[in-house]
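Note that one protein chain of the assembly has been removed; the remaining protein chains are unaltered in position.
Naming follows writing order (A, B and C), and every chain is counted from residue 1.
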Amino acid sequence: MKKMSHQEAAELYRSMLRIRRFEETCHELYLSGKIPGMSPHLYIGEEAVAASICFFLNKDDYIISTHRGHGHCLAKGARMDRMLAEIMGKETGYCKGRGGSMHIADVTTGNLGANGIVAAGLPIAVGAALSAIYRKTNQIAVCFFGDAASNQGTFHEAVNMAAVMNLPVLLVCENNHYGLSTPIKKTCPTCNISDKAHGYGIEHTTCDGMDTEVSFAAAGEAVDYVRDKKKPYLIEFITYRFLGHGASDNRSYRTREEEAQWLKKCPVKNFRKKILSDYKIDSAKIESLEKEVEEEVSAGLKFAEDSPYPKPEEVMENIFAPAAPGGGQ
Amino acid sequence: MKKMSHQEAAELYRSMLRIRRFEETCHELYLSGKIPGMSPHLYIGEEAVAASICFFLNKDDYIISTHRGHGHCLAKGARMDRMLAEIMGKETGYCKGRGGSMHIADVTTGNLGANGIVAAGLPIAVGAALSAIYRKTNQIAVCFFGDAASNQGTFHEAVNMAAVMNLPVLLVCENNHYGLSTPIKKTCPTCNISDKAHGYGIEHTTCDGMDTEVSFAAAGEAVDYVRDKKKPYLIEFITYRFLGHGASDNRSYRTREEEAQWLKKCPVKNFRKKILSDYKIDSAKIESLEKEVEEEVSAGLKFAEDSPYPKPEEVMENIFAPAAPGGGQ
Amino acid sequence: MSIMTYRDAIRLALREEMAQDEKVFIIGEDVGAFGGAMAVTKGLYEKFGPGRLIDTPISESAIIGAALGAALTGLRPVAEIMFIDFTGVCMDQIVNQIAKVRYMLAGQVEVPLVIRTQGGAGKGYAAQHSQSLEAWFCHIPGLKVVMPATPRDARGLLKSAIREPNPVVFIEHKVLYNEKGEVPEKEELIPIGKADIKRTGKDVTITCHSRQVLNTLSAAEILSKEDGVECEVVDLMTVSPLDEETIFNSIKKTKRLFTVEEGYENNGIGAEVIARATTKIFDYFDAPPARLAFSNCPVPFSKILENSILPDTKKIVEGVRKLLS
Partner (left out) sequence: MSIMTYRDAIRLALREEMAQDEKVFIIGEDVGAFGGAMAVTKGLYEKFGPGRLIDTPISESAIIGAALGAALTGLRPVAEIMFIDFTGVCMDQIVNQIAKVRYMLAGQVEVPLVIRTQGGAGKGYAAQHSQSLEAWFCHIPGLKVVMPATPRDARGLLKSAIREPNPVVFIEHKVLYNEKGEVPEKEELIPIGKADIKRTGKDVTITCHSRQVLNTLSAAEILSKEDGVECEVVDLMTVSPLDEETIFNSIKKTKRLFTVEEGYENNGIGAEVIARATTKIFDYFDAPPARLAFSNCPVPFSKILENSILPDTKKIVEGVRKLLS
């Protein structure tokens, strides 16, 4: 099992905390009416997944994200301020307010896009992996997807294609037990997403996504496998979303007792304890790290709130790229 | 293993021979320019599959067929004459010349349709099975599909849905090793379609589709399982299409040696030998049966050739059913 | 008459039809105990149980295909696709299977099947959750496409759709769900294929459907008060097949045509209405027809951008003024 250094543990904690605090901030902003549109789909409870996976990625590795994408975007290296601006529909956002929460992405850090269509990102990641092989780089492509996304035909086609073509794509299933209101046992016969890997003949594993050390070790092995073997790999993290699908979801489909059990496994809180005890990082260091994250949040908030909205006269920009003779890319 | 009676063996042979002779007739008709449109996709070499499966079906059981659908249609009980008329675009055809080879079906014998879209029939069969449960009948639904069809997302969604809903649908994979020119090893990582059943947690088997006795026994068990357990089952028949994908296909993607190996396994010829030897059916009986089939073919041909073409002024009929107040069905 | 929301009116239609015909069932994602992502089916599960409200995996092709298989074998499924944008993952089943199977089989089968879905912009849901893709379905022979604007129409049309022996794509509007209106106590069936004149007028015919009917009626009010212009508001209700007779009669009277829709402009409903009218009753036109649609642009997230290209009352008023000037 991959062991963490003290330094790495602190970094990982920061990555998870950034996600947690970012999402809490979004939740408040949404409830106070400052985020327009659909309630953002929050990642609270699942932080160990994105943080662990992205920990092992290079800047030029690709990720493809989902409707629940803030965590992936942050972990891959995006700035909070421009993300908050995006989610509030501001011109300074990563997508100049055109995308919003569901389409947020910072392409400069390798994020090729969140997605509003369940499972639609999977073949796109396969294509990015194909491209890495084609261009003879050492990049890999990572695709995050939910447990319920594995029921979509696109999942099947993408995984199969990655398998037959031997492409370096890491398939990261965030099994949080629900697709909207529907429990996994109603939609997946074996309740185990990685079982589906069998038919494609690819390597796979299932791990505890609430245990940060376990997640970290499994993520490291998965990333190494894909990069070294240039083959697909499916890693399933067993996790839980602490809040509703969106803010208006009253979670009538699950019990408060079930939730309480999972809340006990909070990856952020538990890992904080762990790094204090097992990794002997002193609490001053942690507190200063936490202060930095708080400052990032408040600076980000201020940036986003102070930023202007887009100009309506520019609404039709960027539908098409200007054609340059000889091609544009 | 399910054993065949002499009577059953003769019946099964007739079913296979009808398909063989029908397809040979289509091939000639197409080459002589009497079948318009796309070259029909012929079932020669795969006869044991449709004949075995349909042997165990009741008239009110449903089948859903494919682009290579003549065999299914015949085995389920359709008449040759109206099929030939359809394939020649005549008004007396099952679909009054609107469907042709790729959309041929006789609904009165439970065939809900061939399909020009690979794998599109699978969810339709799942719906027919759902309907049987809903209406509390004892019917089952059978869906034929090719090896390559299992790479389509629709396959995945349909099988998964059948599995989680426990529906009486029999998934019959005709693994003839190719999807058009592409060999299965390039598109299916394990080369074994029934491996894919694993992820859905459903029962499955793979059997030799060139050995008629084996096919018969496996088909009988599969049909019984689905009807008794009211659960999906995937049965894969290893088989081979003796001709090209269509008539213009010169089979450049496979060797004549490979073909010769498979031709030796011809299910029709071999089973004929078998019933003479093992089942002790006397050759006079077989010859009279064969004569009947020949007569069916020639009568069918005459019927089809003598039949009129559809009337252009009726082209727009049957786009919609006439609405009856209170509903039509 | 009772006052109820568009959502409640749709639910009423479902409840009534499920009660009167046990062949009717609902299939889709989260439609059961949860009551649907738009809360339309809420309460039906308690009444009719899991056998008739069938929750599915996120597998739209299988949902639609299964509905078709059920329709072909004697049932009357109502399949729900959560957002019309998601029809992209199941278009084949809708247009190559459902729409064509009766024709391909020369009438051997009927396909009594409703696809309920919802579309429309105006809520800041961005490019993949705000589209109005009705034109896609209108382009395909074999489908009827119904888009009610009011609670009463929604209930009456959905009941007719469920009783149709043909596939109906029934498209609701996400912004309308909480809109209230009168709905008759007693059963009412509103025929598919008929437009409804929601306001009579002599100066200009405005065709519209779904949410834009409400904006058009507001615009007509303003134009009447401020300009003395009397608009005839033709609510298409069924966008395919179009009710040419009602549309043409109105144009023959007003001599002017303005079309409003929320879908993309290119190849939209307005294009078809204008093409039919100008090819068939050209000589009645006293002025060029005009259309207002969503610009040929993906739906942007930021409200200020979305609003800038989404048809609304003000844009309709301006458009009609320009047409009349």
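Here, a residue touches a chain if its C-beta (ideal position, glycine included) is under 8 Å from a C-beta of that chain, and two chains touch if they have at least 3 such contacts.
Because the structure is a prediction, the values reported are computed rather than measured.
Note that the absent chain touches A, B, C when the full complex is taken as a whole. Only one of C:41, C:128, C:166 or C:238 touches the chain withheld from this view, namely C:128.
Among A:12, A:26, A:83 or A:122, only A:122 touches the chain left out of the display. From the options A:153, A:199, A:244 or A:300, the residue with contact to the chain not on display is A:153. In the complete complex, the residue from C:43, C:74 or C:141 that touches the missing chain is C:141. Annotation: of C:25, C:103 or C:125, C:103 touches the absent chain (contact as defined above). Touch with the hidden chain on the side of chain A covers residues 62, 64, 94-99, 103, 105, 107-108, 112-113, 115-117, 120, 122-132, 134-135, 141, 153-154, 157-158, 160-161, 164-165, 317-329.
Across the interface with the omitted chain, chain C contributes residues 61, 85-89, 91-96, 99-100, 103-104, 126-128, 133, 135-136, 138-142, 240, 263-264, 266-272, 274-275, 278-280, 282-283, 285, 287-291, 295-298, 300.
The chain not displayed touches chain B at residues 36-38, 89-90, 95, 97-100, 102-103, 115-120, 148-149, 151-154, 179-182, 186-188, 252-253, 309-310, 312, 315-316, 319.
Here, only the chains that are shown with their structure count from here on.
Each chain's centre was taken as the mean of its CA atoms, and the one lying most distant from chain C is B. Chain centres here are Cα means. That of chain A falls 45 Å from that of chain B. Centres computed as Cα averages put chain B at a distance of 40 Å from chain C.
Residues of chain A in contact with at least two other chains: 151-154, 186-188. Residues of chain C in contact with at least two other chains: 56-57, 59-61.
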